[in-house]
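Report on one structure; see the data block that follows.
With one protein chain held back, the other chains of the complex are shown just where they sit.
A, B and C label the chains in the order they appear, each numbered from 1.
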Amino acid sequence: MIDGLNPALILIGGSLLALLAPQGRARNLFMLALPVLGALQLWGLPYGEYARIELFDLTLTTLRLDGLSFAFALVFHIAALLAIIYAWRLDDPVQQVAGLLYPGAAVGAVLAGDLVTLFICWELAAVSSVFLIWARRTQRAYHAGMRYLLAQIGSGVLLLAGVIVHLRATGSITFEHLGLDSPGGWLIFIAFGIKAAFPLLHNWLQDAYPEATVTGTVLLSAFTTKMAIYALARGFAGTESLITIGTLMAMFPIFYAVIENDLRRVLAYSMNNQLGFMVVGVGIGTPLGLDGAVAHAFADILFKALLFMSMGAVLLRAGTVNGSELGGLYKSMPLTAGLCMVGAASISAFPLFSAFVTKSLILEAAAREGHWVSFLFLLFASAGVFHHAGIKIPFFAFFAHDSGIRCEEAPRNMLVAMGLAAALCVGIGVFPEALYAILPYPIAFDPYTTTHVVTQLQLLAWSALAFSVLVRTGIYPPELRSVNLDFDWGYRKLMPVVATGVWGAVSRGWEAFNTAVEHLVKRLIAGLARHHGQYGVLATTWPTGSMVLWAVVLLGACLIFYYL
Amino acid sequence: MTEHLPVLQVVVPLIAAPLCALLRPGRAVWLLAMVTCALCLLIAALLLDRVLAQGVISYAMGGWPAPWGIEYRVDAANAYMLLIVAAIGAVVMAFARTVVEQRIRLPASKQPWFYATYLLCLTGLLGMIVTGDAFNVFVFLEISSLSSYVLISIGRDRRALTAAYQYLIMGTIGATFILIGIGFLYVMTGTLNMADLAARLPAVADTRTVRAAFAFLTIGISLKLALFPLHLWLPNAYAYAPSAVTAFLAATATKVAIYVLLRFFFTIFGAQFSFGTMRLDAILLPLALAGIFSASVVAIFQTNVKRMLAYSSVAQIGYMILGISLVSVTGLTAAISHLFNHALMKGTLFMALGCVSFRIGAVSLDRMAGVGRIMPWTMGAFVIGGLSLIGVPMTAGFVSKWYLILGALERGWWPVALLVLFTSLLAVVYIWRVVETAYFQPAPEGRATTGEAPLALLVPTWTLALANLYFGLDTSLNAGVARRAAEALLGVGP
Amino acid sequence: MNSETILPLALFIPLLSAFFIALNDGRPDWREGATLLGSLLLLGVVFSLLPAVATGARPTVDLLEFAPGLPLRLSVEPLGMTFACVAALLWPLNSLYSIGYMRGNQEQHQTRFYICFAIAIASTIGIAFAGNLLTLFIFYEALTLSTYPLVTHKGTEEAKQAGRLYLGILVGTSIGFLLLAIVWTWVVAGTLEFAPGGILAGKIDGPLVNVLLALYMFGIGKAALMPFHRWLPAAMVAPTPVSALLHAVAVVKAGVFSVLKVIVYVFGIDFLKDTGASSWLMWVAALTVLLASFVALTKDNLKARLAYSTVSQLGYVVLGAALATSMGVIGGSMQIVMHAFGKITLFFCAGAIYTAAHKTEVSQLDGLGRAMPFTFGAFLIGALSIIGLPPLGGSWSKWYLLVGAADAEQWALMAVLLLSSLLNVAYLLPVPARGFFAAAPAGGATQIPIREAPLACVVPLCLTALGCLWLFFQADSLYALLAPITVR
Partner (left out) sequence: MDQFFYGLVGICIVLLLGDLLYHKHATFSFESWFGFFAWYGFICCVALVLLAKQMRKVVKRDEDYYGD
């Protein structure tokens, strides 16, 4: 451990050094060492504030370690480590560098003690992550990446504006509770909201994540949105409106998830839904709620990574993740199927799996504060998440009707990464105290009460029953090759049409104006040329008599003028 | 010796002229003329130096004191003018030899006459400036005019004859009007000495005769200085005369006429009478503005570059008259300084054109295509002259433009300032047409691809070109002395 | 040697270098040597002035007297120092690049090119160190004229047209408006000195302040404020090194630098704020920022896109100046530096792409990045800096501009700045994204394999890209240098 060294710098600095290492095992080992070193550094640092920098007339606190930031920083390191193992065989320096830079930026963001540092990491994360999408090297990925980047940088600039307004009003850039009554608070809130994929601001997530590379999606799923959850927990804990927002967030994506065909996009919707739970936790703002949000974020990173990794392995081996084209893969990829089901169980909050011990914190907090409407909706969402993430994903990918695809099992490194993630999911589910111990607020909460276990099992089992009944009766909507309109229609269809129209009108108007001016100038020149042109009256040689006449006329005029 | 400088200024070229005519054709004639011009320049410089140091110099011809005898009277204004004319005279003379020997195709036996006429013309111009006697002005005017008719008609171009003839008619009318004006003044005051006239005129100012004299002088001088719309003789005369002659006349003749105007209306009549009572500015200002605009536009449409520059001269004269009609120290400074600067720029431009026509035999725009590549030095000088004409900073032209706008703004005459700036842009257009043609158009078919002009032409051309640059930065002479001259003319200076 | 003796050297070294270039017409190696040596000497001279200026000295030298009380004066203050440093830093790099580019593309008239370039640099230094408006104006015009042969370098009909537009707009605005404004200032204020706090306060009032400001702002055509921006895209016919240093840095920055000088030292920001005369200017600048970005979006030609991006980015500086807050002014000044490094990198890259692959359109760049990783990597860094993303220099200028806008309580302008950042992303990042990630067009296999441009091209663009990064960490010292300019 080096005193005061920001763990983020290990990842960021290492990302550039990694390029110097020769491609292959050496670089892989070097990369693997980075998150381990970073985590050790993080572990070794006592809570406190470090690495203050004086800039202009501001004081930047680039490293602040407390309970909240520690939990996020730790899980970010774990996620980075898993991704590196998962991408062991990847031969793409762009993804490798981005895959370190991006986690580094995220770690930097959660460790930032001031808003300026936060902004810097915020933007760095935005820029470094887009390469994970572009690295897919398809036209779709290029466009999706561009849209993603615009959303991310849009969030960044709003944050910047908010920070400046906040700074002017309070004279402080310390990142602590901001609230919506603080000037600039709203701007920062919206900035966080974009990255947290609030309803209406969410589309970049479902749009971009499924277009990223196999590794890219795994990485993307871990950091950006959780960084935003952290920021909300830090700046807007207890903000009432977050409960409503979070509830909506948990609800509406599940409908899309049901009819979505691309299984990675299903996961993206499900991710949106899980974020809703965390947002509700932050909105409740009690120690229990916040702990719930943090714990759920922690768990979510792991099981979502696991699910995306399994779907990535399917994409790698089968060449597609469209539900309509898959099925019966358990024969080819039994291990992947098993690990995927661990992830599915985790996200569905089966007892002994991670979400069970984390989501219940949030539900409990909601219940204790008497938010019964939210509670009911969250329950609905829990059933829904089981439905689409717990059942639909494994069912359509690995079971259902046999698509006839026969392929290899996932590569060993991927299995190792998935295995580790699965172990963590189960570990958290079995030993929740370990996770509870690193949460920001001390809590005494036992998830494994009879009531809790039974009711949860009831919920899950009857949901599964509903699924089975619907499938058997043929009511369940089939997987179809299609896209579903979401709010991205606004900027992918409507805006281009409007913009093209407006711009066309403006250009035409401008051209017409130019033509008119040109015409006018031409007429003016023609008029001038009539008198001043080469054969114009003012340019030709006059007969001497006329000249003399002019002289005399002028003399006369002068005389008259002078005499008057 | 030094006390005779004023008279030497005139006498030296006057004596040298017949000597030239008598000498046998050859190098010696030019040498004599050149030495004479150089001496004139030296004398002018010494005079200016003395005037700046000591104030007005009065010299009585033949020992007869004024007002009975002819007085040569040198103050800041005419010392400055002498320097311009003598300097241009000398530089153009250096340029003239090659032109006369190789371009004009004058029989060798006639060549000395050219130099003699040139020197006579110089004599006339210098005399008009140096003299303090109104009638003497007329005498020298006739000397310079008659010799310039000859100089113009000497060219190869047959159209020069018509041009010279028209110039002769108009010049004579102008001179006659001036003579009539002087006559009226003499009738009313009984004196021809300028200082004396100035003293006696106020007593009789309110008479019809004086007013008539004023009118005749206005029109007479305006004809000589080619004020719009009395400029019609000028474009052809300049366009068809040999390049050396054009360079000389364009840089000096009209300037001297303007000097005469200044002398008559500021010194003799006095600014109060001319502009306060007679409202001369009410006539000059509109004509100046119209001239600036109209002649600039005409210049844009010209295809003969020499004629284009001639029209540009008309416009530039407009600027000077504009400065005068501002009737302020700044305005007059602008006008007087522009006399100097315009002499530099037009001298450069016409000499550069002389170099071009020396090599390719024509100065029409289409024939000049691509000439920038084969004559880089010549066109370099042309560009410098052109920039100065436009009034780009670091050239002499900027100095006068600066004072002119300053003068206009001081009087609060917005539109005038704007017009001045706008017409500079017209100058950009007509100058840049030439530059573009010379540098970017391919050479026309069948034009001999001769090289750069000979050094004998380039050195004088570049002397003036560099002077354009020098006086754009060090303005103590062209603006500093001009200011003193302006103060002297307005009678406000120290 | 004290600062006063060094100061004129900054002006004469480039001129001298032009002279030696002319002498070595037939010997390319000597000629380029003269350019490089001159540029390095200038760098040394300019930076030797820096410590003194940073500690508050204001070295001043009068060269000549133009009119009584109106000398041609060189005087160094922080703003000019900053600008001169940028020009002096980039000239050696650009010279190196020019050598690679001009030789790589076998351009004609190289001697004339280098001579004009050196004179243009001298004029730029003259503008940076101008001690009064007249001196500024003189060098301003000299810069226009010395760059005209560079714009028309190719000698084609297109180049000629562009030259006409270039000269027409720049000379037209400067003579038509700027000169008038300067003379007017001289008439009302009796001085043309650049003085902290301005010289016009109390000398002129009412709507006339607006008129005078308009004359200045539109008179400084080099600032490319709409609608007088057309010369800039037109000037892109020039060889790329010219576009890089002159039309991304020296000429346009001379324009916005003059804008800042006029606002800070002639009007004075307090005076402007009190009269509110600059509020219309904010909107003109904001409109320029946005419209130029939109136009850039529609351009497929890389250099044209960069040109419109430049127009837009110049609007930032004018906007900063128009805010009339000290933070806005500092933001504008920083933008000069940051944008200079960013944009020169982009132009270098555009030129390197042209030299190596003869591609000029954005749509032709698919897959090229993998063949030219350094060029496209540098482009990415430059683009990110211009967008204003950390950890690159551009983020600080955006920061201060936003702070300035917030200080002026111009929320709508803040929104414009933010929106513009997004537009920057939309028109700049497709270049590296397509270069690196799009599939190379099919059927191109028969062509000669494309490799990186010559080293002389690649090294400078990598250095300027690193410069963008370096500037991020230099923001504090830049701030310390610039902070005094708005203090009376």
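Simple rule for what comes next: contacts are C-beta pairs under 8 Å (C-beta built on N, C-alpha and C of every residue); 3 or more make two chains touch, one makes a residue touch a chain.
No experiment lies behind these values; they were computed from the predicted model shown.
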item	value
Touch partners, limited to displayed chains, of the chain removed from view	A
Residue among A:2, A:16, A:29 or A:480 that touches the chain left out of view	A:480
Omitted-chain contact residue, chosen from A:47, A:431, A:462 or A:513	A:462
Option from A:139, A:172, A:507 or A:546 whose C-beta touches the chain left out	A:139
Contact set of subunit A toward the excluded chain (per top definition)	139-140, 143, 254-256, 258-259, 367-368, 372, 375-376, 379-380, 383-384, 387, 449-451, 454-470, 472, 475-477, 480-486, 492-493
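We take it that only the chains that are shown with their structure count from here on.
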item	value
Chain of greatest Cα-centre distance to subunit C	B
Centre distance in Å when subunit B and subunit C are each reduced to the mean of their C-alpha atoms	44
Centre-to-centre distance between subunit B and subunit A (centres being mean Cα positions), rounded to whole Å	78
Residues of subunit A touching at least two other chains	none
Multi-chain contact residues (two or more partners), subunit C	none
Touching residues (chain side subunit C, partner subunit A) in the complex	294, 298, 384, 387-391, 395, 398-399, 402-403, 406-407, 414, 417-418, 421-422, 425-426, 429-430, 433-434, 436-439, 475-476, 479
Subunit B residues touching subunit A - in the complex, by the definition given at the top	162, 165-166, 169-170, 173-174, 177, 208, 211-212, 214-216, 218-219, 222-223, 229-230, 232-233, 235-236, 278-279, 282-283, 294, 297-298, 300-303, 311
Subunit B contact footprint on subunit A (complex, rising order)	528-529, 532-534, 536, 538-539, 541-542, 544, 547-548, 550-551, 554-555, 558-559, 561-563
